[in-house]
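Only one structure is covered here, and it is reproduced in the block below.
Heads up, one of the protein chains got dropped from this complex, but the rest are sitting where they should.
First chain written, first letter: the chains are A, B and C, and each begins at residue 1.
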C-alpha cells in the first residue's frame, strides 16, 4: 500500500545538492547547520519558505537551503523581501545578510524594514569584517581594526547592530553565536513565531580575515562568565548563578552583582522582561570584560505587521467597489461623437 | 582715517540677494531667521561656513545663506559633507535636510555620519511630509496620514528621528520648534559648540501639505503644558513649575508628577542630565497628551570627531616618511637595462 | 478701462484653431481654469492639446515672475497635436504673468489683463519700472485691460466673503469671459462647481456668480469692445465615446489594463519625484483592481520591492524620473540577470542632475538603452502622446511577461501633464495573454520556451524549490557557473531573447508620406505632435517629406533599417542633444541628422518646419 502521509523532514532535507563554498572552518557552516535543524524541528514547509540575501559570504546562504531562494544585490535584500511579502504574505520570508550588506550599504533598507515591521526574520551574520571582498573593515569593526583598507587601524566608531535596530523601531531583538547550536534553534523559532520583523544578530567567526574577534566571549572555557543567556521572566544570572545583572536606578546604569546562596533578590538582580525597551537598550550595550554579553531574546513587543496592514487596507478600500475596467477608463466627463468623420492627415 | 576693524555682522548680513522661494507662511522662514540670527550672534565667519543640503523644500536653505553653500542631490548631503570636512576640517559645516531627505532616501548616510561622528551640525527640518513633491507622506508621518500616495491613510509606523539618531550612535541630540525664536539660537550655538556630529530636529510647519500637524504641542496657549525645555542640571519641570518628569524605577517608565509649592524633589522630579543616554531615550519618546514634548538639548556626550582622527592618523602615518614620488614608483625589485635596443613592432 | 483698444468687430470670427494661454500667479488657480476650459472645449467637440506650465516652487511668493503658473490650450476643428506654437490670446492675471509670457504671444495677439493687479508693488515684483499697460510697450498687440479684481469683488458681494476669499473667484470670472468669447455652454462648469464645493454652498454660489458675471461682461458689447468672439468648429473625428485624459492618467489606466490583460495583480513600487508622482497617486486609489502600491524609502528600494513582487508572482512596476532611474540601474541589471518581468516607467524631465524638475525633455534615452553595467539588453518603448501612453503601458506589460524581462517605458513631463481627447477604447479589443506560473514537474529555472523566456516559478509552488540570483548561472541547471563558455552562451541567449521581441511587434509604418519622399523626419516620444504638424504643413506646401515615429526603441521594428535606408535625408528632431540619432546611425548606418532642442520646452511646429525646409533646400 502506498504511504501518503507526509514524512517529517529532517535537517538534511533542507540541504541542497550544491557544494558549500565557504572557507573551511567558517562560522557560516555552523549557522547553516543550526538553521537547517531549526527548519526541521519547526516542521517548515520548504516550498513556503524563501531565503533572501544580499551579497557577501553570508549571502551565499540561500544556495544551500532546499527552499526557495533569491541571492539579490548588495544591501537590498530587505527591499526585495518587502516586495515578496507584500505580494504573497503567506510566504515565510528569511533575510540573510552580513554586517556590511545589512548595515553598510543596506542600512537604510534595514531601518525601514524594521520600522514598517514587515513580518520576516532578519539573520544578520556579524563577523565585523567584509569577508567576500577579502577582509576590509566593516561598520561593526572595532576602532583600531587593521585591514587592507585601514592599514593603520580604523578610526571610526562602530555601529552596534542591535542598538541601531532598536532605534529604527525593531520589535524583536535576539542575539546568538554561530557555534551555540544548543540555543540557536530556540532563538530562531522565537524569531519565527514573532509576528513582524525579527532581528537576530549572529556573531559569526570569519576564520580567514577576523579570526577569533569574538574570542573574549565565545571561548567555551570562559563562557559562564562572559555570556548571559536571557530568559523572559527569569532573573538575569550568569557565572553559574553566582553573578547577576542589577540596575543602579539613579544613574540608570547596569552593574554586575554577586549572588550569594542563590538569593538573587537580595543582590538586586533584575528579572529579564522582554517587553522592556529601556532594559533592552541597556542589555545590548553590555561588553566584556565588565559585563557578560547579552544573548538570547533581548526584546519582544509585537504589533501588527506591515504586509498585513497593507493587505487589510487593500481589502477595506475595495469593499463595495465595482471592479470594472471598462467603467474605470470611462470615468469623468465624457461625450459621444456619433457621425463617422475621418480625421484628415 | 580708514577704519579697518571688522564690523560685527548682523543677521541680515547672512541673507543672500536671492528671493526666498518657500510658500508664504512656511515654517522654513522662521528657521532661516533663527539661523541667520544665530550666525550673527556667534560671530560666524561667512567664508568659513558651508551649508550643505539635499533636495526638498528645506534643502533650498543654502541659497538664502550668505555663506558657501552646496545644494546637492536627494539624501546625500551627509556624504558630501563628509568629503568637505575631511578635505578641510577648518570649515564649519552645517547640513540642512528634511524628514524625507534625511531619513527616507538618506537614512543610511545619516546613520553613518552620526556613527562616525563627523564634526558638523545636522538640522533636520521635520514637517512629517514631503513638501517639495507635493505632499506625500514621509517616514515620520503618523499612522493614518492621508496624502496623495496614501489616500486611505498610511499604515506604516513612523520613524522617530531622535531615536534613530541615538541608535545610530549620535552624541548630541536637540530639538526645537520653527517658531521658537527665543530658544533656537541657544540650541544651535550648543550644537555648534559640540565637537562631533550634532543632530538637531526642528519641528517645522508645512502650511500647505501638513498644516498644524504639531499643533498639539506648538499651540502657544497650551505650550506650558505641552512643551518641556530641558536644561542640563535643572529639574525637569514644566507647566510653570507645577509639573515635572519623574521615573518609575521599577518599570523604567517616565511619569508626569505634580509639584506642590515648588518642592520638586519631594515629587521625585529628576534633574536633566544631558550625559544620560538612557534618560535621553526616554525623553525622546514622550508624546502629548500624556507627556510634554522634550525640547532643547536632550543629550550630549562628546568624543573625538571623525575628521580629526583621520587627519591625525594621516599625519602620524606620514611621520618620518620621505615624500618622494620618484622613489615611490621605483619601489620594489628593479633592474637596469643598459644597452639601447629597439623593440620590434 | 485702459487705453489702446483698436476698433474691431465683436462678431464671432470663424477659426480653424486657436491657442489660448492663461497665466497668473500660482495662487490664481490657472491650472484649474485651464482644466475646466479644456473640458468645455472637449464637450464642444473641438480637438485639443494642452500644456500646463507651472513653477518649480510649491507656492512661490505672490507676484513674482518665478511664481507664474500658466496653462496653454490649442483647440480647433482640425486634428490638434500640439499645444500651439504661439498663443493667439494671453490672459495675464498680473504683471509677472505678462512679463514672462508676452514673448510667446503671436504678433498682434490679444492680451486680456487685470488692471486691478497692476499696482506699484506687483509691477516692481515683476521687474517693471513703468506700467506696461500704460506705456507703448504693448503696441504690437491688442490689449484689453480692465479691473477684473474689482469686477469679481462686485459680482460676489452678496455672499459676504472676505476680500481675500472673494478674490479667489477671479479665475471663474475670467473663465466666464472666455467662455463667452468662444460661445460655450456654462452648465457643465456650474455642475462641476457644485460638485467640487458640495460641502460649501456659499463658495459654489460665489464662484458661479463670478462665472456668470464674467460671461455677462462679455455680452455687454460696450465694455467688451476689442474682445473678439471666435467660433471654432467641432473637429472631425472617429465616432465613439470620448473623454479628456492627461498622459499621467492614461498611463495609470494602461498599467491597470496591462496587468489585467496578462491576468496578474499589479504591484507598484515607487518613490515620489516630479513629474512621475501622479502615477503613484492615481494607482494608490485603484486598490479594488488588485493594485498594491508601495511608497518605498528610495528608488532603489522601490525597484527592488517590485522585483520581489514579480519574483513572488505579481507584475512588478516601478516608476521614477531621471535621477531616480539612475539609482535603479544596478537593480535593473538584477532583473535582466534573473529574467523576471518588470516595467520601469521613466517620466523624463530636464537634466542632467536635478536639472529642471518641472520642465520636459527626452534626454534619458541613452540611459534607458545603455545605462547599466555589463551587457544588459532591455526592451524600451516610448509613448508619443497622452493617449498613446495607455497602449504603450499595455504593450510594456505584455512584453515584460511574455519575455520574462524588465521593460523600460519612456514618457515625459509634457505628456504626463498635457491633456487631449481620448476615444475610450473597448477593453475587449485588446488581446488577453494570461501569464502562466509554472507548476509542473521538476524543471530547471532556466528552462526556456520558444521565445527564450524562462519558466516563471512562484515561491510557494511545491516541488519546484530553486535559487536565483545576480551571479551568472548555468544555462542548463541554473546553478552558479563562471565557466567561459557558459557565460558566452548566457550572454548570447539574453541578447537573442530581447532581439526576439522584434518578432512580436508591428512593422514600422509611415505616419505621413512614404518611401518616395525626399526626406524622412524620424522621431520618438512626445515630439510626435509638432513633427506631425510640421510635416503635414510642409506636405501641404508641396514638400516631399515623410514622417516615421518610433514606439519600439529597443528592439526596433525589423523593417526600420530597410525603410530608412531608402532615404538620403533623415532628420531626427529630439529634445536632447541627439540620442535616437546615435541609435539609428549605429544600427542602420544611415546619415541621420539631429535637430536638437534642450530648453525644457516642447518643439514648436515652426522650428521643425524650418529644419525640414532647410533639409530639403
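Operating definition for what follows: a contact is a pair of C-beta atoms (placed from the backbone, for glycine too) under 8 Å apart; a residue touches a chain by one contact, two chains touch by 3 or more.
A quick note: this is a predicted structure, and the numbers were derived from the prediction, not measured.
Taking every chain of the complex into account, the absent chain touches A, B, C.
For the options C:165, C:236, C:288 or C:472, the residue in contact with the chain missing from this view is C:472. Summary of contacts with the chain left out: across C:13, C:135, C:200 or C:353, the touching residue is C:353. In the complete assembly, the contact with the undisplayed chain comes from C:364, out of C:88, C:297 or C:364. For the options B:57, B:79 or B:259, the residue in contact with the chain missing from this view is B:79.
Contact between subunit C and the unshown chain involves residues 56, 66, 321-323, 325-327, 329-330, 333-334, 336-338, 350-359, 361, 363-364, 366-367, 369-377, 469-472, 482, 484-485, 487-488, 491-492, 494-495, 576-577, 581-583, 585-586, 589, 591, 597-601.
Subunit B meets the missing chain through residues 16, 18, 46-48, 50, 52, 55, 62-63, 65-73, 76, 78-88, 90-91, 108-109, 112, 310, 313-314, 317-318, 321-323, 325-326, 328-345.
On the side of subunit A, touch with the chain left out of the figure occurs at residues 19-24, 55, 57, 73-75, 104-105, 107, 130-134, 136-137, 139, 148-152, 208.
Throughout what follows, only the chains that are shown with their structure count from here on.
Top-ranked chain pair, ordered by C-beta pairs in contact, is A-C. One simple way to say how far apart two chains are is to compare their mean CA positions; for subunit A and subunit B this gives 29 Å. As a whole-number value, the distance joining the C-alpha centres of subunit A and subunit C reads 44 Å.
Counting partner chains per residue, subunit A has residues 108, 112, 310, 313, 317 touching two or more of them. Multi-chain contact residues of subunit C, defined as those touching 2 or more other chains: 287, 297-298.
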